[in-house]
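The structure's right below; bear with me while I get my questions together.
Complex shown without one protein chain; remaining protein chains in place.
Right, subunit A next:
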Amino acid sequence: MMRNNFFRDNAALLGVVVILAVLGVVGYTSMGQTAFVRTTLSGLTLGALFFMVAAGLTLIFGLMDVLNFAHGAMFMLGAYLGWQFFTNPTFLFGLAPLILALLAPLFGWLFARLEIPEALQKSAPSLLGLAGVVVVFLAVRGLDILDLAKTAMVATMTAADPLAEATPQEALSIFWLRTAGMFIAGALLAMATSRPGDKTRTVHTDQVRRALIGAGVLLVFTIVATLFREAAPRAVLLWDANLRFFAALLVGALLGAGIGGAIEVTLIRPLYVRPIYQVIVTLGLAYVLREVIQLLWQPLAYQMSRPPLFSQPGKAENIFEWFRTNSVTVDVLGVTFPSYRLFIILLGVLMLVALALLMNYTRLGMIIRAGVQDRQMVEALGINVQRVFTLVFMLGAGLAALGGIGAAPFIPVQPNMGDAFQLQAFIVVVIGGMGSYGGAAIGALLLGLARAFGDYLALKYSLSPAIAEASTVIIMAIVLLVRPAGLFGRKE
């Protein structure tokens, strides 16, 4: 009885394993060991990247029914942020005080007890919001953001001494006015969103106290960021390049998550009543993000250099020797393979493990799993679903951004770099079934291998890899037509 159920429940998984095994044997015998191992490893690298993009996509869709067409843009954004941090973080540190100042007063509870004349109550939010936007514009007026953004571009060209390009920034005497302006704008926006004068709402003293502490902490951060905005990039550039690279992974993922959270709160949340428009707004967002990137860094392709950990000349005989030599390539089963790509595979596996732990052993994971299954029930149980939505959106955007930085050292960093990955992630999600991160992992593995072997076959028959890429769409079409819920999705 038990065994029966096991086979029936995991039919798709077993089928995949059997097919992979058969194909593996066929491929191994017909391609020869070297070509087979190399293609498999390339497939695993691609699969790891696909997984990082697809995992967030599938969680966001499964939980919130939002198909995020800006997910590829988050991947691209992550790559740019990581590249900036790694090459020359002047831009990030130069803007940090302004962003922090804008965020600091966004603890709406502070203003929840605000008294406002009855007559103004209806128009107050829009008036305050408008005033906030105007103050933001006044605060950043004349700030040469483009000049700040240029630093890493130039640094790539003169890679020898990154410190030489750490250009002086605006004098502090002017800059602190901007920070103050942003702080006021943030306060205005906070007032606008906190339903001022609404007497039906009860505010706990505890909430106000917590908001006060939060705002205070952020204010301190803002002041610190303002004071160290010139020293910090220099200090970071003097770090060991490996440390800087891992910091870039972390910073990019965190910034990606932060941007994702901001997107959810400002753009997605008002549109839950109009689901179609959510999809449309994410598409518009992808367009805007791409334009912003092109505005800041020109529509050019950049190459982020690999950290020294993966770029010492020579070839390691095996993985263990690599730990000593840090060479650019490693010999894996007789195949010379870039060590950085092995790191990407490791990163993908680590992400899968971390996600599995999060989903299965934490309270948040439990809520997400329950929410994917039945959102109304979770809401009815008194769980703040809105906050979970924001967290999941942040998680997904952070994962995509992490994938972007991971990919940056071996694919060109350019404005449309996310499009191809988003397309492949869609296919992965469709194969794996919406809402299942395990399905996304298997789908990513399948698609990565399919792409790698497709490229191999295409080259063998003197075609371009583009043919293999386009034909993956056929896989998606077949899966959708045969099993619309995906291989591992639940039937609706």
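We adopt the following convention: a contact is a pair of C-beta atoms (placed from the backbone, for glycine too) under 8 Å apart; a residue touches a chain by one contact, two chains touch by 3 or more; residues count from 1.
By our rule, contacts and distances are computed from a predicted model.
Taken from the listed names "Branched-chain amino acid ABC transporter permease", "Spermidine/putrescine import ATP-binding protein PotA", "Glucose 6-phosphate dehydrogenase" or "Cell division inhibitor SulA", the protein name that UniProt assigns to the chain not shown is "Branched-chain amino acid ABC transporter permease". Of the listed positions A:237, A:255 or A:281, the one in contact with the omitted chain in the full complex is A:281. Mapped onto subunit A, the footprint of the missing chain covers residues 61, 65, 67, 69, 267, 270-271, 274, 276-277, 279-281, 283-288, 291-292, 294-295, 419, 423, 426-427, 429-430, 463-464, 466-467, 469-471, 473-474, 476-477, 480-481, 484.
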